[in-house]
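Of the protein chains in this complex, one is absent; all others appear in place.
A and B label the chains in the order they appear, each numbered from 1.
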Amino acid sequence: MGYQFTKAEAERMFEKWGSQYDVFAPKLMEGEGCFSDTDVVRYGKVTSLDEIVWDRKSDYSLKEVLLAINETLFYFTEDKTTVPEGPQKDILIFLRSCDLCAVQRLDEIYLKNGYEDFYYARVRKRVKFILMGCKTSCASGFCVSMGTNQARQYDAYVKVDNTQKVVYADIKDKVLKAFVEGGKEIEVTPDYVTENVEKVNLPKNLSNKSFENTIWQEYGDRCIGCGRCNFACPTCTCFTMQDIFYKENAKVGERRRVWASCQVDGYTDMAGGHSYRKTQGERLRFKVMHKIYDFEKRFGYPMCVGCGRCDDICPEYISFSNCVNRLTKEEAEHEK
Amino acid sequence: MGMDINTKKLKKNAFRVSKERGIGASRIRVPGGYLDAKILGMVQEIAETYGNGYVHLTTRQGFEIEGIHLEDMEQINQKLQPIIEMLEINQTDPNTGYPASGTRNISACIGNNVCPFANYNTAKLAKRIEKEVFPNDLHFKIACTGCSNDCAKVRMHDFGIIGMTLPQYDPGRCVNCQACVKGCKSLSVNALRVENYKIVRDEEKCIGCGVCITKCPTRALTRSKKKYYKLTIMGRSGKKNPRLGEDFLVWADEDNIVKIICNTYRFVEKYISPSAPARKEHVGYIIDRVGFEEYKKWALEGVELLPETIVKECVYWSGIHFD
Partner (left out) sequence: MKNEYIPQLSTIKEVIRHTDVEYTFRMEFTGEVKPGQFFEVSIPKFGEAPISVSGIGDGTVDLTIRRVGKVTNEIFETYVGEQLYLRGPYGNGFDLSEYKGKELVVIAGGTGLSPVKGVVDYFAKHPKEAKKVTLIAGFKSFNDILFREDFAWWEKEIEVIQTVDNAPDGYLGNTGMVTKYIPDLQLADIENTAFICVGPPVMIKFTVMEILKLQVPEKNIWVSHERKMCCGLGKCGHCKIGATYICLDGPVFNYVEGKELLD
């Protein structure tokens, strides 16, 4: 159902949501950017609509709400394991269309693909999604190319008007709707973009032959293997296990899983010293192929949602979208 | 008709006597080396109207307009007026040029307006210090640099201000990629290590350069909200005993640094040798004469340092001795 609220009405509704849910949204973390006097926009708990960053894309994605960067799997004492409690409250996540499409990818890996993941599932089932529309395209995104520009699986849609005086909402979820007071019922359809500046054509016929393309080495020579592209990506899901024992009491410790990057040294290291994909070129190829080819081969749709965060965050100005377009062009030429 | 010029007055007015009789140069100070590009056009106009069309970019980030006729000084001062105003230089009387030249232009590296490594806005601090200390005939050289790379060579100054940041670590965001550890080791002082998959910072070793923060891919390491500075003192070049400035304060704040610089002017007023030619005895030599202990007493007068600021009990300089 669509509504038009005054800002005050919307804030009151938001407050009520807040009493029932932990609300996560893109938030300005002042001074926490990479460089001096720069900020970063990433997910955090918010208590009002004003705290949400509406006018730019978050630098890091929503995935850190669903998938903690460091997740304690269990604590162990001498012969006992104890699993920490899950979230205390239900969760609302404000997110854009690309990120909502990314959730489908996260679910694919963490709820399906062999086993259901206990930790992801217990958070995921408590989450409702609130869509933030995109009136205009961000500079680096290519959601239209990836078909992720319009997400319909939202529980509610909220838009704060430019004037900051009017709030539009489309509330589909019954529980969220119950908090509505006042407002005017009107037709509301989420804003979404139909064209991006960046356009990406996915290659049609990739195979192991594509390994031979010189593009990988070329980009690999530029890549510093920092993993920013993976950490900012809403669809990257890899982690590494860590066992920790406490300094104060060696009998007690915990097992964690921590985000991992296929671009960073050590990702494929096996005990005994053997490792695979030693060069950055091979790692970059692995990542790009996974995002646009391998995942699709397994699950039927591409992994990349075209949010463009990897382009924005790369300190070496490696552009995923440019890389994919070049690959498409060159692979097509090879076929001729 | 012979020229009758008070060269002492001329020098204080930021002009220079040159090798060629009757010809001098006009010196323009640019605090922090940061200026509206329009000023370049004004400098060009003066150089083409009154000079020989050439300008020297000084080592202290000012301009020196060459080949001016000393009899044109008054007119040049008129022309300098908009430059002085745009750069907000303290002035006694408008249209009379610069009121002093002893305290040199406060120079700075490009700072965090542009540079990814810089820990603060160096030009802004340079300007603030300029406002506090200028005009003054006492010979002081002060410079600001954004980080421990010290691109501004502040250790060759009486006062050097080096930007620092205190790394803030959120272990919950750390993925143990060790980019910070590698960065600190290869680019800085190797103050980081890994313990239980998390980063441990050796507080004694850390110089607050911020390299680890720029390397962190997840924002587990961020800058402190508070900006910190290292104050190095009494570096100098020169004929007697050139030497690098030594650390006086580490993890200091901006206000106290400004206060200490101002206090040092009072110290010099008190102790400068009465026989110093044109009151030109460098502060470093004065401290050499009266002792660091006495200087420190004056410098820290009324200064309430942050609890985290480290004050060096005693400072020793080395350098080259020619005497």
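Some observations on this one:
Everything that follows uses one rule, which is that contacts are C-beta pairs under 8 Å (C-beta built on N, C-alpha and C of every residue); 3 or more make two chains touch, one makes a residue touch a chain.
Here the structure is a predicted model, which is why all the values come from computation and not from measurement.
Just so you know, the chain we are not showing touches A across the whole complex. Among the residues A:Asn70, A:Thr237 or A:Gln280, only A:Thr237 touches the chain that is left out of the figure.
Looking at A:Lys27, A:Arg257 or A:Lys291, the residue that reaches the missing chain in the full complex is A:Arg257.
The chain that is not drawn here is touched, among residues A:Asp107, A:Asp173 or A:Asp294, by A:Asp294. The set of subunit A residues touching the chain not shown comprises 73-74, 76, 79, 81, 83, 109-110, 113-119, 121-122, 208, 211, 237-245, 250, 253, 255, 257, 260, 262, 267-274, 276-277, 282, 286, 289-290, 294-295, 297-298.
We adopt the following convention: only the chains that are shown with their structure count from here on.
For the pair subunit A and subunit B, the distance between mean C-alpha positions equals 45 Å. Residues 112, 116, 118-121, 146, 163, 165, 171-177, 179, 195-197, 210, 213-219, 222-223, 225 of subunit B touch subunit A in their complex. Listing the residues of subunit A that touch subunit B in their complex gives 29, 31-37, 40, 42, 60, 68-70, 226-228, 231, 240, 242, 244-245, 247, 256, 258-261, 264.
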